[in-house]
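All protein chains but one are shown in place.
When the chains are written out, they are named A and B in that same order, and each has its own residue count from 1.
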Amino acid sequence: MTPPVIVGAGPAGVRAAQALVAHGLRPVLIDEAPRAGGQVYRRPPAHFRRTAAALYGTEATRATALHAAADALADHVDHRPDSLVWNAQGGALDVLRGGRIERVPYQGLVVATGATDRVLPVPGWTLPGAFTLGGAQVALKFQGCAIGERVVLMGSGPLLYLVAYQYAKAGARVAAVLDSARLADQVAALPLMLTQPSTLMKGAWYVAWLRAHGVPIVRAARPLQIVGGERVEGVRFEHGGHTRTIDCDAVGMGHALRSETQLADLLGCHFDFDELQRAHLPQRDAAGRSSVPGLYLAGDGAGILGADAAEWAGERAALALLEDRGVAVDADRARALERRLAGIRPFRRGLERAFPFPTDWAARADDELVVCRCENISAGQLRATVRETGADDINRLKALSRVGMGRCQGRMCGVAATELLAHACGRTVREVGRLRGQAPIKPVPLSALSASSALREPEATA
Amino acid sequence: MGSRRPLLVRLAETDRASVAFTLDGEPATALEGDTVLTAVLTQHGRLLRNEFSHAPRAGFCLMGACQDCWIATADGERLRACATVIAPGMTLLSGGEGA
Partner (left out) sequence: MTAKRFVTDVAIVGGGIVGSSAALALRRMGLKVVLLERDLCGSRSSGVNYGGVRRQGRPLSQLPLAQRAHEIWGRLPELIGTDGEYERSGHFKIARSAADMVSLERYRAMSEGFDLDLELITGERLRALCPWLGAKAVGGSLCPADGQANPRLVSPAFARAAERAGAVLLERTPVDEVIGDRNGFTLRSRNSAGNTLEVQAPLLLNCAGAWAGQLAAQFGEPVPMRSGHPAMAVTEPLPHFMDWSLGVEGGGIYCRQVARGNLVLGGGSGLALDADRARSDREAITVLAGQAIELIPALRGAQLIRTWSGTEGYLPDREPVLGCSRTMPGLIHGFGFAGAGFQVGPAVGEVLAELARDGRSSTPIDAFGIERFAVPPTSPTAPMASAPAAIPEFSHR
């Protein structure tokens, strides 16, 4: 009997697994990380000493609960950590683990692939010492390190203040927080954000704490350049018509998150454009059903709703999988989860208003700005390609300019390239389309692939 | 000279067993549980050079997405530094292109 499979062991995947186990199933739980928890509740190596309070602060209770749930599942799921799903076809996933390829068939699939930082390049962003906000957080949570002695955190979004708080609390020197949002944006968003009062309070508290501890917060700050020769030496930014430079040796940057949708794409999900997130996302109904029968989407991998929503969505998606198999589930619970998920949407809109996406980014990007850090492709090169070829589709721009053809497969450059293309060709971000997913979802060694074929056809490599 | 100075700063979890490895031919130590990225960047400012710009790189996302932390070893292999745990005897090279 082929089991259901869950891809991703973050909040969504763990709660999905928990719900399936509670109904007597034994799912396969595949995760790239060595331990369950995802990014937001990422666990350090087992022998590290910091307490949950030290690691997760205000989220310690939720983190601990999630980890406990994951640990309790150990004997009841087929947990495959350190495993990368690189392809999906014909009812089975192809997984890279320990340098070898395995095929994992499934009956019912929950895709909970999470998110990474949404990056808008700044000149100098490829310098050693510049990391994403998420990366800065991983350094601290997962390795007990700050990304530098004097850190500037910049971009926008709630993560900006959370990382600043976590860093300063842990004893790192935060030279400044540069928020591209204006205070007026945050004030205007208050009515929507008040729909989740405790979350709003937490955010306000981080800001107050940072101020009380002398961390400069600059709003309406527009980073102009990360300065440095071989590594980060400072950040030059514009604020209120003036240009300033802050000395630092590390930068954490990011503008909220972007969903990892490559697997959903490979599996043939229908995508819609989400205006709020400025991204094409796989379509899912209130229960997490995708456009593909038997395929369920949960968590930030199908649209950014946050960690709490990921837990609810994971559980709800598992219930949908069970319902579709004819297994009786608690309908009240299902409805309650859906209500919670619907209920946070005003807050998400509030966040977008409080930390708006800088829609003028493309117009202001210099030609010299490196957009694709893998292939070293500049904004000027992209604009020249549009001028010379009339390209008005992101896949066409990729084919003609190489943007997105590097090892990161468009993860770091895709948003920026889309913004630049839309601006250069006069279409909307929606109209220029999205980078099409292709296998492998992440780079895979030829040696691992060929060993797989050798197992099936020994003569071929004799 | 910029590459000699470390990037990452240890704030916690410093009471761990040490792990000996080599970096660019020189002996180095890390702590048990460090990723290769942490091991290198707590004493050095670079993991590789980009093959097109030749500029130094030292990772970016720390979560296996940016693919900008592939560090070369003296055996001719490459490791994704943010996702590989440092092991005793690893021979790492920070000047590899691509790596």
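Just so it is clear, contacts are C-beta pairs under 8 Å (C-beta built on N, C-alpha and C of every residue); 3 or more make two chains touch, one makes a residue touch a chain.
Here the structure is a predicted model, which means the values were calculated and not measured.
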item: Sole residue of A:69, A:220, A:399 or A:425 that reaches the chain not shown, by the stated touch rule; value: A:399
item: Residue touching the undisplayed chain, where the options are A:12, A:29, A:101 or A:189; value: A:101
item: Contact with the hidden chain (one of A:359, A:389 or A:428); value: A:389
item: Contacts of chain A with the absent chain, listed as residue ranges; value: 87, 89, 94, 101, 103, 375, 388-390, 393, 396, 399-400, 402, 405-407, 409, 438-440, 443-447, 449-450, 452-454, 456-457, 460-461
item: Absent chain, residues of chain B that touch it; value: 51-52, 76-78, 97-98
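Here is the rule we go by: only the chains that are shown with their structure count from here on.
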item: Separation of chain A from chain B, taking each centre as the mean of its C-alpha atoms, in whole Å; value: 24
item: Partner chain A, residues of chain B touching it in the complex; value: 1-3, 5, 7-16, 32-35, 38, 42, 45-47, 50, 52-53, 55-68, 70, 82-83, 85
item: Complex contact set, residues of chain A against chain B; value: 32, 39, 44-45, 47-50, 54, 116-117, 126-132, 134-136, 138-140, 142-149, 170-172, 228-231, 249-250, 260, 370, 373-376, 406-409, 411-412, 442-443
